[in-house]
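A single protein chain has been omitted from the complex, and every remaining protein chain is retained in its original position.
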Amino acid sequence: MKADPRGVLTGSHFIDGDFACCEGALAAGCRFIAGYPITPSTEVVERFARRAPMVDGALFIQMEDELAASIAIQGAVWAGKKAMTVTSGPGFSLMMEHIGLAAMTETPCVFVDVQRGGPSTGLPTLPGQADMMQARWGSHGDYEIIALSPNSPQETFDLTIEAFNLSEQYRVPVMFMMDECVGHMMERVVIPAADKIEVTPRRFTKLPPGEYLPFKPAEDLVPEMFKAGDGYRLHVTGLTHDFRGYPAMNPEVQEQLVHRLVNKIRLNAPKIWRYEETGVEDADVVIVTYGITSRVAVEAIDIARKKGIKVGLLRLVVVWPFPEQRIFELASQGKALVVAEMNYGQVFYEVDRSARGKAPVVLAGHGGGTVHNIEDIVKKIEEAHQCRS
Amino acid sequence: MPVRQREKPFGLPRPETPHGEIVILEERCKGCGFCIEYCPHGVLVNAKKFNAKGYHPPEIVKVELCVNCGFCRMICPEFAIYTYEPKTGEKP
Partner (left out) sequence: MSILNELQKASLSPTAGLTGPDKHPMDDFLRMDRMPHIWCSTCGIGVSVNCFAKALEKCGFPLDDVVVVSGIGCTGRVAGYVKVDSFHTTHGRAIPFATGLKLANPKLKVIVFSGDGDIIAIGGNHFINAARRNIDITVICINNFNYAMTGGQVAATTPEGAILSTSPFGNFEFPFNLPFLAESVGAVYVARWTSLHVYNQTNAMVEAMKKPGFSFIEIVAPCPTIFERQQKMGDGLDRLRWYCENSEIRANAKTKEADIRLHDKMIVGKFVDKERPTYLEAMNTHYQERLGPKYKVYEG
């Protein structure tokens, strides 16, 4: 389906990542944002507050806290709109219960986390990338989500549309993991015409009331959706439920439901994986990175290549589900892996696990607050190269 | 002079007191006693028998006094009792 032109600001703009995220949401058809101000994500909702009155059917509400914001968007989704909320580290922690609710009730919505230095109040105005594991494991219980990580305002625009498409496709909450650098940097963002933008519509059921079962999966393990007010008169609950949506608290239904929620993403993972590889074929060392760190890594690779080390770059665009298969392939080819991220080891452990001991994995991490020093990454590349030989 | 002849205007039909028939869904009853207590005419009492859950459902003893007020139906938490007007089928 093509994008609704009323939300698309076609043209070439000089805007920051936060604004690009808002524009991407509008282009994807998002017409409801409930937010709460938190640095460095506030600009997204500020832009939406300004744009919403001018876009047909769009509404912005600033809720009283992140808990309210994260569940108000789910109410809007069940009333038929596409919805998104925006926050940073401390707010992301507050939203965890409702991310679990969205995963359990299979509510398609987007949670944007513009990461900052943590933990706790941390560094509100400086970047970090230390929420990556939280995006995957933050809420209690077994569930799977999809997480994306852009590295420029242009990519933020494109990936926000992708985030909405993935959430509708798999009926899953999608975590959009930006960082303060990408959020606040201003670059050229080209927004194409509406008919060049592909938007996945919600998978509403065509079955009549009485025949439709809201949690009965189709072949790709994703059920079709309905919305309140259409006459289906169905029940949606966070309790473990059967195909009808009725609470059924026994181990058999738990197995059937939760296993499917997890498999929905795990078994479809090869279709969801997305990463960019540069110079990996002949490389001895591969830097695995994402977000703003990838832009620093490119510089480090140049320097290392001049020093004679063959280095490639694997930039994760979809971070969760994690592309274990590709990491295992690279490790099996004997390439050493350097994981560059703005934390003390989060995606590093995933890479390490996926390599299964076939190759050395080295972490180039730091606590956040600024992007990496290029020299630090180069040192780690040399270290990995040493480990390899 | 008998009271009737002093009515003005003369000859209107007398208002009839409504009458209701009661239906008790005994298997749903949880023996709370609300309908028995609050029937304004004392039409119901606790039955001696039990239902399958072990509760005493209400029993109708004075059905002729039921005026179809519907209070028992409104106050029952189990949706186990209702009344209806036998001639029109109206349920209050």
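As written, the chains take the letters A and B, and residue 1 is the first residue of each chain.
One rule holds for everything that comes next: a residue touches a chain if its C-beta (ideal position, glycine included) is under 8 Å from a C-beta of that chain, and two chains touch if they have at least 3 such contacts.
Note that the structure is predicted; figures quoted are calculated from it, not measured.
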Q) Looking at A:Ala28, A:Val44, A:Leu101 or A:Ala336, which makes contact with the chain not pictured? A) A:Leu101
Q. Which one touches the absent chain: A:Pro37, A:Pro124, A:Gly238 or A:Gly369?
A. A:Gly238
Q.
Touching residues of chain B against the unshown chain: what are they?
A. 23, 25, 28, 30-34, 37-38, 55, 71, 73-80, 82, 84, 91
Q.
Which parts of chain A face the unshown chain closely enough to count as touching?
A. 31-32, 34, 53-54, 56-57, 59, 61, 63-65, 67-69, 71-81, 83, 97-98, 101, 208-211, 227-239, 246-247
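Note that only the chains that are shown with their structure count from here on.
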**Q.** Rounded Å distance between chain A and chain B, as computed from the means of their C-alpha atoms
**A.** 62
